[in-house]
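The complex appears here minus one protein chain, its other protein chains still in place.
All chains are identified by letter, namely A and B, in their written order; residue positions are counted from 1 within each chain.
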Amino acid sequence: MTESEICDRLKAALPDAVEEFESQLLDPAIRVKPARLVEACRFLRDDPSTRMHYLRLVTGVDRLPAGETPGRIEMVYHLWSYEKRHGIVLRVHLDRDNPVADTVCGVWPVANWGEREAFDLLGVTFTGHPDLKRIMMPVDWVGHPLRKDYQRPDRYHGLPTNRTAVLEQGRVQVATAEHVAKAEPVSGYMQLNMGPHHPATHGVINFLIETDGEVLRRAIPDVGYLHRGIEKISEMVGYLGTMPYTDRVDYLGAMFTNHGWALAVEKLCNIEVPRRAEFCRVIASELNRIASHQIATGALAMDLGAFTPFLHWIREREKINDIMERICGARLTYNYMRFGGVSRDIDQVTIDEIRRWLDHYEPMMLEFDRLISGNEIFIRRLANVAVIDPDDAIAYGLVGPNLRGSGLAWDVRRDEPYSIYNEFEWDVITGTGVHGVVGDAFDRYDCRLREIRESVRILRQACERIPEGEVRTKTARIKPAANEVYTRVEGPRGECGFFVVSDGTDKPYRSRFRTGSFTAMTIIEHLSPGLMIADLVALIGSLDVLAPEIDR
Amino acid sequence: MHFEYSVVLIYLTVSAVIVGLALWLGRFLRPNLPDPQKAQIYECGERPIGSAWFNFNPRFYLIALVFIVFDAEIALTFPVATVARGWIARSDGTGWVAVVEILLFFVILLAALAYVWGKGELDWSRELTSPEEMP
Partner (left out) sequence: MNIMHYLADLLVRSLFKADPATWPYTWIAYAVVIGVGALLAFAFVAIFAGPVTWIERRIAGRIQSRIGPNRNGPQGCLQWLADGIKCWLKEDLVPATADKPLYLAAPYLVFTGMFGAFVVLPFGAHVIAADLNVGLLYILAVTSLVVVGLLMAGWGSNSKWALFGGVRSAAQLVSYEVPSAFSLMAVVLMAGTLSTQGIVGAQGGWPWQWFVFRNPFLFAAFIMYFISAIAEGNRTPFDLPEAESEIIAGYNIEYSGMRFLFFLFAEWANMWIMAAVATLAFLGGWQIPGISPERIAEAKGWTFVGWQALSFAIFVFKGTCLVFTIIQIRWTLPRLRVDQLMITCWKYLVPLSMGSATGVLLLMALVREGGIVDWVMRGAMLLVGLLVAGAYIRKVRATFMADRDNYKKMEGRDLWYPPYRLP
């Protein structure tokens, strides 16, 4: 169904809920009344012709008063249906001085954290939310950073927030006051922090676990240790200036965030990308995907106690890093894509190098399998552990290998095609319950391993067929008209989405990154009762969460 | 045999003395700069919640109980095991006394193990007791 048909359907069912159908946007949106938001969401999810079970993104946009238009905060909900392959954007306008909305957590559990982020960074209160507290900023922070009129407080518990003042002040003794309010200790259970500084949480993530010895009662993720405010920074540095920042959002899959950001701006400005540039993008992206999956599977093995496979994979990844260095000059944070193409050409020497490396690499994947995938202890640790069934996976917003490991065959490269992926021959990998139930931790691990093989296939075809031509369209200064767009790419951690609101200037009005790890964290609390600590480590490793992706 | 045991005693004393000596000598070599931040317990960078001296899961206690039973069996079987060879070599029937006695003891203990196994005490139960039921 097209967006206008969906809007008609919604109007037919709930006549006075729809205020306006904004068809001039690149992603047409339906504006609903705030009081009827939950009803509309529930209808769109349950109606047999729309069936939008997947809430992609919950965003808040702050609009300052301009002329006669009063200030408002817009909550934007991107919905999607895997079955019907259609989606729509819902929007509500909230009063800027007292933004209150109803929570949609009852409809899609994944909205929990998105709404917490809107509360934290924009000040929107959600009635009915089970646990509305700050997520990125410390619990006792004053102010809402993403607001356009936000003033940073001068001091936070005696520490200056101004960088120069901090450097001048030198070493300061932080008062060990009880200013961090954690959950109340529940009698009978041991509460401890599997804290930010821990080898098995992939990055600085804190888990508050309540355990009775070995078996968990609950594991509550606590994020925000790596929040750098990249979305706010993008509003200040402009479109091209954000490109290096997108590397740091997912540092293991930097090409994908680059690609997504470039796609968003290209869609806003209607820029064509030459064919050779598309091939370069695909080659660089698939190489990056292999590197990222290597780290993911190796780190999972290392968390389970087998240190050796991780180092073997790092050895292989070094060669990918060398190739990336030849391509774009950097080994980890590439900053390679530009609006209208890529920054540098991949010369023939590098392509031959890639081919030679692929010949070397294909048997190495078998070496890894021989080392760890068939190991009885490894299988016992992962099979039938933390099983996620497909309905839960969609409701909690899992994407990428996590979603495909539960059996749902959805790959953004094939199903919402971008670039030239549909010109290559490759398969979408799903979990098959090879050693246990479909959707267990081993399936997610296995999906990643098999995806590496598919990436190798794509790489071979791309190296074969890369045409001659330019690698970058000359563009004028990027100044897209006022519009909104949501683009997504399939990164190694799943759908990497970019919601960009432009306003006619050369700096984005609002940008929001939708990352796979952010939504994957919500399911950890849901799955944790009954797991053992060792299983929690296996779950985190199999979900392949990455701290900078969660916190941005 | 007294000599042998005095050797053991001196060994154990020497080992304790070695540890103490190394730590005492180190006192002159290592820095000692106490700081309240350094003296805090490490809990992955966050402040610990509550005390660590906690009533632990009774699962561990059950395992210790089962171990005690088997340990007592081991301790009592070793003397018979030591003399079994000599008795069998005598080949006038005393060998069979040792064999039957050990077998009987093992059978009783295996029955105990089977009982514990069947009752499910050896599996790590994953049901969570609610806080009210905790001891």
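One rule holds in what follows: contacts are C-beta pairs under 8 Å (C-beta built on N, C-alpha and C of every residue); 3 or more make two chains touch, one makes a residue touch a chain.
If you're wondering where the values come from, they're calculated on a predicted model, not measured in any experiment.
**Q** From the list A:56, A:198, A:259 or A:444, which touches the chain that is not on show?
**A** Only one of A:56, A:198, A:259 or A:444 touches the chain omitted from view, namely A:198.
**Q** Among A:76, A:94 or A:190, choose the residue that contacts the chain missing from this document, as touch is defined above.
**A** Of all options in A:76, A:94 or A:190, contact with the hidden chain holds for A:190.
**Q** Taking the full complex into account, find the residue in A:139, A:233 or A:306 that is in contact with the omitted chain.
**A** A:306
**Q** Across the whole complex, list the residues on chain B that are touched by the chain not included here.
**A** Touching the chain left out of view, chain B contributes residues 1, 3-8, 10-12, 14-16, 18-20, 22-23, 26-27, 29-33, 36, 38-44, 48, 51-54, 56, 60, 63-64, 66-67, 70-71, 74, 77-78, 81-86, 88, 95-96, 99, 102-103, 106, 109-110, 113, 116-117, 122-124.
**Q** Identify the residues of chain A touching the omitted chain, counting contacts across the whole complex.
**A** Here the touching residues of chain A are 190, 192, 198-200, 213-214, 301-308, 311-312, 315, 319, 356-357, 359-360, 363-364, 366-367, 370-372, 375, 377-378, 380-381, 532-535, 537.
The rule we apply is simple: only the chains that are shown with their structure count from here on.
**Q** Taking each chain's centre as the mean position of its Cα atoms, how many Å separate chain A from chain B?
**A** The mean C-alpha positions of chain A and chain B differ by 48 Å.
**Q** Provide the residue numbers of chain A that touch chain B in the complex, in ascending order.
**A** Touching chain B from chain A are residues 176, 178, 180, 182-183, 185-198, 206, 208, 212-215, 217, 529-530, 532.
**Q** Help me check something: in the complex, which residues belonging to chain B touch chain A?
**A** 36-37, 43-50, 54-57, 59-60, 124-129, 131-132, 134
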